[in-house]
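Shown here: the complex without one of its protein chains, the others still in place.
Now for subunit A:
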């Protein structure tokens, strides 16, 4: 059981997340929806403390997560794996190594760090990584560089990396916002699969109401940092959406779509290194 008690985060004068109270039982798949700037990402990032809360507490099975430091905090981060919108794989490393990275905090002590630095993973760990990749039909790409993969494949590699952490939670921050519909489906199905088969609690930010309804057991709708709705998908009717956001569901989806679209990328400029 994960409990968020009055979680608040301010950035200067802006309150991104305002007094959020949620309790999430183990094994649930929770979709967090809301417009851009509603505080979804900040909420997720506070759970693994990539962003520090300004106020409030996070309690997991009686342990105060907000008080963790050092090794205990890193242990917690291992327990709640994160999936990012832009995948955050190391592009120049091969897929296998990217997945093995998920084991880093499972390799204790000086020798663990030393062998990790030298990329000396055991045969068991390598087999584990290939099995994880195989689960999502990616084993054949194990030796390719991560940047040779499509977005959907990269996101599934990121899920494999997450699984290697043996997490209790997966925090997915707009996992499908950068993907086309077909790849989005495979990634959402992969997330649901690890939720159902492995019993991992999944918290995911989504910008599409239909996706959230289709895949999640529970939907949390946020607006201006506050939780405006918390309940089963069936209870989030079109009327409810209009009540919270003042727009119809189609308009909401459209606006959210606009907001998460990656900005137009500029061409890479040449480096400044001196020859």
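The rule is short, and it goes like this: a residue touches a chain if its C-beta (ideal position, glycine included) is under 8 Å from a C-beta of that chain, and two chains touch if they have at least 3 such contacts; residues count from 1.
One rule holds for everything that comes next: contacts and distances are computed from a predicted model.
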Undepicted complex member, UniProt protein name, chosen from "Phosphonate transport system permease protein", "RagB/SusD family nutrient uptake outer membrane protein", "Long-chain fatty acid--CoA ligase" or "Cytochrome c-type biogenesis protein": "Phosphonate transport system permease protein"
Residue in contact with the excluded chain [from A:128, A:171, A:216 or A:241]: A:128
Sole residue of A:9, A:60, A:168 or A:208 that reaches the chain not shown, by the stated touch rule: A:168
On subunit A, residues whose C-beta touches the chain left out of the figure: 96, 123-124, 126-132, 139, 142-143, 163-164, 166-168, 198-200, 266-272, 274-275
